[in-house]
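Sharing a structure here in structure tokens format.
One protein chain omitted, others in place.
When the chains are written out, they are named A and B in that same order, and each has its own residue count from 1.
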Amino acid sequence: MMGFWAVFAELRRHPSAMVGLVIIFLLLVMSIYAVIRIPYSEAVRLWRAGEVVWLENPRNAAPKWYNWFGAGLPETIKIETAAAERTEERVGESTKRVTYRLAFDFPYKRFPQELALFFTSTYTTVPPQLVLSWRTPDGREIPLGTRTVRGVERYVLSGDSTLLRRLGRAPEESLFSDPKNPEQALSGRYELVMDVYTFEPGASLSAKFIVYGRVYGWAGTDHLRRDLSIGLLWGAPIAVAFGFTAAVGIALIQFILSGIGAWFGGALDILIDRLTELRMILPLLPILILVGMLWSRSIWVILATLLMYGSIGGYKTYRAMFLQAREAPYIEAAKAYGAGNFRIVFRYLLPRLIPVLIPSFVLAIPDYVFLEASLAVLGIGDPILPTWGKIINDAYSMGAHFKGLYYWLLEPAALLMITGLGFAMIGFTLDRIFNPRLRSL
Amino acid sequence: MPENNVLLSVKDLHTWYELRKFGFIRVGYVRALDGVSFDLRYGEALTIVGESGSGKTTLLKTILGLVPPTKGVLEFAGKKVDASNLLWLRRQVGYVQQDPYGALPPFMNVRRILLEPMVINKVGRPAEREARIREVLEEVRLVPVDDFLPKFPHMLSGGQQQRLVIARALVLNPKLIVADEPVSMLDASVRVEILDLMRRVQKAHNLGVIYITHDLSTVRYFSERVFIMYAAKVVEKADVRGIVHNPLHPYARALLSAIPDPDHENAHRFKDVPPGEPPSLVKPPEGCRFHPRCTQKILGLCDREVPPEFEPSPNHFVSCWLYR
Partner (left out) sequence: MAERSISAKETVRDQPNASQFLLNVSNLRLYFKTTKGVVQAVDNVSFSLGRRRSLAVLGESGCGKTSLARAILRLLPRNIHTFSGEIVLDGVDLMKLDEERFRREIRWRKLSFVPQAAMNALNPVLRVGYQVAEPLIVHFGLDRDEAFKRAEEVARVVGLPVDFLNRYAFELSGGMRQRAIIAMALITRPELIILDEPTSALDVLTQANIMNSLKKIKQEFDVTYILITHDIATSSELADEVLVMYAGQLVEHSPAARFYKTPAHPYAQKLMASVPTLREDKTLEFIPGQPPSLINPPKGCRFAQRCPYRFERCAEDPPAFSLDGGGVARCWLLAR
């Protein structure tokens, strides 16, 4: 029997296995990082929070590295009043005017996606008012209107239809377009000038101006402005944990059940055999759908259902092997020196076939990873967890492939494939290592 | 130790296996052991010779406690053995099997293999067990002991594996060892070593040994007494000299003439061998079971009545009507 290190040394001689090991290692690093950086409850909270948490991200933004290929997509720029140039002036008794010049550089040729202002105002009875105007790098000044700010507000300039009518074109384009080249943006220094009028002592207004870019982060964002890298990151531990638990759990239970059935034979064997056959005609997908509809769609419930379903399977294969193994002389010898039935099954019979078990469950892991992803893609997976399958599901239902948002579909798909590949490569090599010895079973 | 020094006493032992169709319809019995009686004293060695289907393996399994007897009495060290004390019997009898590699669990090392019987039977404290393991390895000459303890079966040669099997059989200090063709799967030059070892061990511990084989030519190197079995019965009992020089039962005669010594003259002679094959044990022939193949049968007697045991010369028993 090969010890652990002997197997490892053997694996090293196969390049594909080494690649597989590297992939798995990276996945594990990713998973541990994800769990430590953003604990589970936090991740769930973030993912299902909806727009509120993610408001400052652009919607459907591509990954930053698109720009390495010369896409020239603008990044998001955020300027706050707290950091801006500020002049204060008293105008009347209790009226104060504070002028903020929110200046920023815009070096891009493509237009930003959105423009928004986030206000926070404090007052007692009379809310502050403000007058907005825009200054372009080539010196034009464009008035943007006035507003009254009560409390916490968000003003989406690019969605303001009044502004749209007045400017004749979408604000995020008209405010940035180059007069000489109207389809392109004029790069240079822009300013948003805010004249804030407060009417009470102690009243104030602070604002954050966000020029939404078209790229964000390593993975981009989705339709709910969620940073995809969080979803992808968290998908790793979920995929690995689900795949591993399902594969190992099911394989172990199948293995033990077959060993017991094959050893004791008789009625028990026949019973398990029939149960297995019964289960073979029950289809998995409808059962999962039913469970989802009537009980819960949580991933734990899916896992539990899968475990119960899958464990009563694979019986015939293992059983055939056990039936042969149980005739081995050393088992008879064990009986002769007094070993009881359970000791024989667990200490003499099962270990004999562990070399068969190990490659088969390593190879089963990708099956379950893909199963979880498939369930999510079909829409019957866990609705709140950030998994790769869920991302694909979102992308697909939002028409990512029509809108050219390919990164949204391809990133989770690539991760799924790489994971599957990693386990498969190790699994096949393990099979090759363990299998020749099985010929003398 | 009982007065008459008898370790194992077998009286009219029958072991039948049920034949079932579809797992539960009983259609008959395989009468694998059909009436065997003998006594074995402490420290005595006995060889049982027979071909496949003769019942020798079933006799072995019954003595080991692996299979319960259907009829008859089995007494070990003065105690009657039945379903209630099978486990006690198993502990008292060591088992040496035919296939040395198959007899050893491939995923356990030498130390673990020898530890198992003690752990299962809750014998000795940990320190005592380790000491016993060393003791028994030295006895079978698998030395230096420390070199062998961590090894796995596939790292040992055939001869070494068989020594380990013998060591395992000895580890619980049994009073009886049962060996099933212990050397037939070993190379010719190694067989002698192992036969030698077994003889030595037997004498050193005054062990009873039952050695089962189909190869008569190894018998004289092993024991004084020989039983010949055919079709689930013992047909002749004698000492080795008696069997080799004066075989009485026609089957024993056939067996002896069929076994060659390495002699070129064999190539020029045809052997006088009875045709046919051993009978079915489900429906054995009436009367003497060898009669369908016997060239000397007495019609009307051999095919009707089962012959009892006769003693034509002292301590030489034969179940054959020719000696009535």
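Here is the rule we use: contacts are C-beta pairs under 8 Å (C-beta built on N, C-alpha and C of every residue); 3 or more make two chains touch, one makes a residue touch a chain.
This structure is a prediction, so every number in the text was calculated from the model and none was measured.
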> In the intact complex, which of the depicted chains does the undisplayed chain touch?
Replying inline: B
> Which one, B:Glu128, B:Asp147, B:Asp187 or B:Glu311, makes contact with the chain that was left out?
Replying inline: B:Asp187
> Who touches the missing chain here, B:Leu216, B:Val234 or B:Cys294?
Replying inline: B:Leu216
>> Across the whole complex, list the residues on subunit B that are touched by the chain not included here.
In response: 51-52, 157-158, 187-193, 195-196, 214-218, 220-221, 244, 254-264, 266-267, 270-271, 273-275, 277-278
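Note that in this section only the chains that are shown with their structure count from here on.
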> Mind pulling up the subunit A residues that touch subunit B in the complex?
Replying inline: 1, 266, 270, 328-330, 332-340, 343, 348, 351-352, 354
> Along subunit B, where are the residues that touch subunit A in the complex?
Replying inline: 23, 64-66, 87, 90-91, 93-95, 97-99, 102-107, 116-117, 120-121, 152, 165, 168, 172
